[in-house]
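All protein chains but one are shown in place.
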Amino acid sequence: MTKTNAGRFFEDYAVGDVITHAVPRTMSGGERALYHALYPARGALYSSDEFARNCGLPASPLDDLITFHTVFGKTVPDVSLNAIANLGYAEGRWLAPVYPGDTLTSVSEVIGIKQNSNGKSGVVWVRTTGRNQHGADVLSYVRWVMVRKRSEGDAPATVVPTLAPAIAPSDLQVPDGLHFNDYDATLAGEPHRLRDYAVGEVIDHVDGVTVEESEHMLATRLWQNTSKVHFDATNRADGKRLIYGGHVISLARALSFNGLANAQMIVALNAGAHANPCFAGDTVRAWSEVLELAETAVAGVGAIRLRLVATKGAAGVLRTDDGKYAPDVLLDLDYWALMPL
Amino acid sequence: MTKTNAGRFFEDYAVGDVITHAVPRTMSGGERALYHALYPARGALYSSDEFARNCGLPASPLDDLITFHTVFGKTVPDVSLNAIANLGYAEGRWLAPVYPGDTLTSVSEVIGIKQNSNGKSGVVWVRTTGRNQHGADVLSYVRWVMVRKRSEGDAPATVVPTLAPAIAPSDLQVPDGLHFNDYDATLAGEPHRLRDYAVGEVIDHVDGVTVEESEHMLATRLWQNTSKVHFDATNRADGKRLIYGGHVISLARALSFNGLANAQMIVALNAGAHANPCFAGDTVRAWSEVLELAETAVAGVGAIRLRLVATKGAAGVLRTDDGKYAPDVLLDLDYWALMPL
Partner (left out) sequence: MTKTNAGRFFEDYAVGDVITHAVPRTMSGGERALYHALYPARGALYSSDEFARNCGLPASPLDDLITFHTVFGKTVPDVSLNAIANLGYAEGRWLAPVYPGDTLTSVSEVIGIKQNSNGKSGVVWVRTTGRNQHGADVLSYVRWVMVRKRSEGDAPATVVPTLAPAIAPSDLQVPDGLHFNDYDATLAGEPHRLRDYAVGEVIDHVDGVTVEESEHMLATRLWQNTSKVHFDATNRADGKRLIYGGHVISLARALSFNGLANAQMIVALNAGAHANPCFAGDTVRAWSEVLELAETAVAGVGAIRLRLVATKGAAGVLRTDDGKYAPDVLLDLDYWALMPL
């Protein structure tokens, strides 16, 4: 019997299975510093303890996407080692901030399976929950992936979960204590508050970042994501490594500071598609479209729902005439962030 | 109205304007570790808490250039986004060490403006001050840049500030408590004290470092410097990104350990010129010339004034016969450091 992990195949998943993922991780200021080195992140709440305290938090939390990548990375050996494609995200909710010193673990429950008609693969839906050392949930999201079958054969009963198209504003979790009563827009970097944005508004975030092989590998390793395609140049004739989709998410989110500096905390991930692969040498740009504006349970704390698009092309272009993603589009993400009203 | 920052143009500056720069930053051991990964830095005072305590400090401070880059980076969106050239530095003084846990902010005052005769651009002088969370100044320096005009037109009244050619030794700020009474030269790495150096002495720091695209981008992002030219390969036909001048400063200063291991703390920046651009693939070397030797207000703590030159060529070569910087020279920096007498 081999001692190495060959990953799970479609047959290895059954609805109701609960998988505890390995390798808990204690975070420190080192992860935060690396995040700032890897992405042009400038959100004041994630940069300054003083700014965060002024917003009612005990200190500056780690970027919400550090939490996402860390929780996600742990699931790779159990969920996506034999994945053909990462198909989507839904019902993502950030439930508590993560601070240096916190230790994160991940657990996934299989909530859906559907064999493909070719009998060679199938789709698996999992709900993944990240927890801290106190047992508190910090993040929960659904992801579905297409996974190879070990061998062709009978299909298990199909279970397709019903997923909300978006998190309702009333279900957004505002972190304990957070307020924007003494919000310093000068230090945050921009004057625009929720009331200054309009549904349908498109923001070109202007700047571009050209990606290098070593950067995306540093990032992907940092999240202990073991997917071979990101690290091994012998997988492709051109020697390029497929860039982890989450790297593109973080790049685009960081670039979106320019125009959305006050979209401070990500609290929900409604949907997401990695429209086209990203490779070293690509220059990644980003644009956002305002999808919805809402209040939250906390006075003064608004919520902005955004489509965040990472692209190698022009701002505002998402799909071609046939309804498919334009070839330059890398990412189409639908999320909620908290913003001063 | 666009929500993104188009940067200021020459017309947007008036003498006396005070600009509070955005995005305060809390430092940690992560920034220090990254500094050690990005530059061959070996100064014992910045590497070891024990060594720093033995010199009267409460712990090892962050490298003085981490403070410089962090304070400088914050000014970029307000001062140099539309800059044509970074023209010079003067009157730089480090006023207090920065430790992990400190939060830095930057403020700049416009102290001079002078429209160019072509009517298309002008020079702006700003005095930038970095402060910690206690409101104490940690760094102050003057920088002047050439900035584009939004449109041609009348010139404002010219104000050219009077700047000291160098900080006087009596104005050098020795950090509270610092002493070299129990200085351990073995652990510091070299036996040479201030008295062992002579004005006019030239030191070839021997080693070279070949720069990669990903390294300078990691560094420049870490300081939250948003200047497009450092990150976007589509700005130039050859796909190279112009390397942040501060990256070259840190490389040269770190290389200068070999021969100047006891030039422990940078306390003043008298002048500086980025003589030629640096690109990935360049192998950066450094040499120093001793300009002045002085005592400070603290017994046993001397000050050495150094010309630090980063070059792709030979040590000792600074200018060609016509008085211009030799094409291999990247940086010509004039600074004061503290050294055991």
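Each chain carries a letter (A and B) given by its place in the written order, and its residues are counted from 1.
Everything below uses one rule, namely that a contact is a pair of C-beta atoms (placed from the backbone, for glycine too) under 8 Å apart; a residue touches a chain by one contact, two chains touch by 3 or more.
Keep in mind the model is a prediction, meaning the values are calculated, not measured.
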Please identify which residue in A:L34, A:V79 or A:M265 touches the non-displayed chain. A:L34
Listed residues B:F51, B:F72 or B:Y325, member touching the removed chain: B:F51
Given that one chain is not shown, which residue among B:G88, B:P161 or B:G189 touches it? B:G189
It is residues of subunit A that touch the chain not shown, namely 2-5, 20, 22-26, 28-31, 33-34, 77, 100-101, 103, 105, 133, 212-214, 217-219, 221-222, 224, 226, 228, 231-234, 239, 241
Contact residues on subunit B toward the hidden chain run 28-34, 36-44, 47-51, 60, 100, 186-190, 192, 196, 203-210, 212-215, 258-261, 281, 283
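Definition applied: only the chains that are shown with their structure count from here on.
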Subunit A and subunit B have mean C-alpha positions lying a whole-number Å distance apart equal to 36
